[in-house]
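Left out: one protein chain. Kept in place: all the others.
Moving on, here comes chain A:
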Amino acid sequence: MPTVSVKRDLLFEALGQKYTDEEFDELCFEFGLELDEITSEKEILSREQGDEKAEGASDVVLYKIDVPANRYDLLCLEGLVRGLQVFKEKLEAPRYKRVSPADGGEPQRLVITEETASVRPHAVAAVLRNITFTQERYESFIELQEKLHQNVCRKRTLVAIGTHDLDTISGPFTYTAKAPGDIRFKPLNQSKEYTATELMSLYKTDSHLRHYLHIIENEPLYPIIYDSNGIVLSMPPIINGDHSKISLNTKNVFIECTATDLTKAKVTLDMVVTMFSEYCDEPFTVEEAEVVYPDGRLCVYPELAYRTETLSGDFINKRVGINESVESIAQLLTRMYLRSEVSGEGDLIQVEIPPTRSDVIHACDIMEDAAIAYGFNNIVRSTPRTYTVANQLPLNKLTELLRQDLAAAGFTEALTFALCSQEDIADKLRKNITETRAVHISNPKTAEFQVARTSLLPGLLKTLAANRKMPLPLKLFEISDVVLKDETKDVGARNNRRLCAVYYNKSPGFEVIHGLLDRVMQLLDVKPGRNQGYNIQAAEDSTFFPGRCAEIFSCGKSIGHLGVLHPDVISRFELTMPCSAIDIDIEPFL
């Protein structure tokens, strides 16, 4: 969930009202936001870097507000204020308009060459005319781009935004791709020119930019945008050129978004221009720009598309569980930035979805907004009449019953991790990893998460090792799932429910573990005997001490092993006493 940081006093000034922290928190809760933290730059610095560094930092109160991940229109102060003002019915949602250049001028044009196809094939563009920045607006403008980059743009992999002072460059612009050695320009906030190859190594150590290098690093051609005089606007998705950088004095802003996902690029561009066209001489208007594709296709951006959905009041009432008139529902939706009108036809409502609400993709999204505006906590809570009879999963029912009786038999339940290291299930148990049928994890951050366990035994032995100070004997059990590769399953693996128990004492206590087997079989109503019953037979298993291991058969089928653990196994788990163990599959007893 993205967090937007805004200055409290600026926020209240824009809202035209002062709130106490509690009142504002309550407003956020109702609207689906969360006032996560009340802090200041000074406080943040002193927490992260110590009081000394915080000396002299600003102590202006900051609100950190958590915004739902799909509400890109609330990622800056301007959007938050607009959303809340409309919600509080203090403001009518503005209408965003795309306009042609004044005085019949030609629109700015961005030409895409075919070289971009392999690396970053899409681009969109727009112009904000006669904008007035202040320090605060400027900071918010930069911050919004950063928030969009982190969210809808998926860390610039899908979309990268570049904003430029239009008066420093001249169109038409060319979006192409070139070999890194052939690209040379002065990047933002640097004092000299670099080739793209040099830039990539320069930014290797940049705490911010190094996270984006991988997006194009291994591409033969890097995306690059030039103006008609060969000045570099940007090398997306890494860095803009220094030449066209915007400042507080910038009046006209050229915005380009390059992308691998065109839908997201359009959304991103719409967000930037809808949020900041507020500060244009003619507010909420955006000057169009043309994008020419390699095949000659010409598209005009920003789309700023309004869409109308028609749905019935009955649908909203029935899904939410309320009983409101269509007029009232239309009003609820209008408060959520979805300008709505009763159509007059039956109980139909026409809902206009503005370009800022790209999250609304289905009638259910509209229904939710009606419920939010109505107030979730004003909805009458009622019990569904759904009549059903409960059933337990037979495997879990058996597990629950056995757990109770194993505890009654004097064993204590352990709860160990389903993930572990290869070593735990192989080397430490004196097994070869290839014979374990283990499922392997491709991206473990540490060795603890290399594989899914194929046996419960390592977990129990580690539990013993962590509790060596406890009085002996230690008697532990666990009934849980292991994971084994199984080609007959759609995903190529399956769980297997197993019962494992260990007895740890000064003497191995094989008879204790054997007695536990007898007790478990008694509980499962399986009598001792060779064919219809259960029996054990001497077996060799590398985990166990030679001559002290038996295989367990039930109704002629092998279900597991019991025995005294091999001394190497004991010492590899950092244990010092003899230990006997039993490990059986309980699925045959369903």
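What we mean here is this: contacts are C-beta pairs under 8 Å (C-beta built on N, C-alpha and C of every residue); 3 or more make two chains touch, one makes a residue touch a chain; residues count from 1.
Here is the rule we use: contacts and distances are computed from a predicted model.
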Item checked: Name of the absent chain as recorded in UniProt (options "IBH1-like N-terminal domain-containing protein", "Glycine cleavage system H protein", "phenylalanine--tRNA ligase" or "POTRA domain-containing protein") -> "phenylalanine--tRNA ligase"
Margin query: In the whole complex, not just what's shown, which of A:208, A:381 or A:527 touches the removed chain?
Written below: A:381
Next item on the list: May I ask which residue of A:135, A:218, A:442 or A:531 touches the chain that does not appear here?
Entry: A:442
Notebook entry, point to check: Looking at A:467, A:507, A:522 or A:537, which makes contact with the chain not pictured?
Noted result: A:467
Next item on the list: Using the definition of touch stated at the top, determine which of A:411, A:510, A:545 or A:589 touches the missing chain.
Entry: A:411
Item checked: Positions on chain A contacted by the hidden chain, ascending -> 1, 29, 31-32, 34, 68-71, 154, 157-158, 261, 263-264, 318-322, 359, 361-365, 367-368, 371-372, 376-377, 379-384, 386-393, 395-396, 400, 403-404, 406-419, 439-445, 448-449, 452, 459-460, 462-463, 465-467, 470, 474-475, 477, 481, 483, 485, 487, 489-495, 497
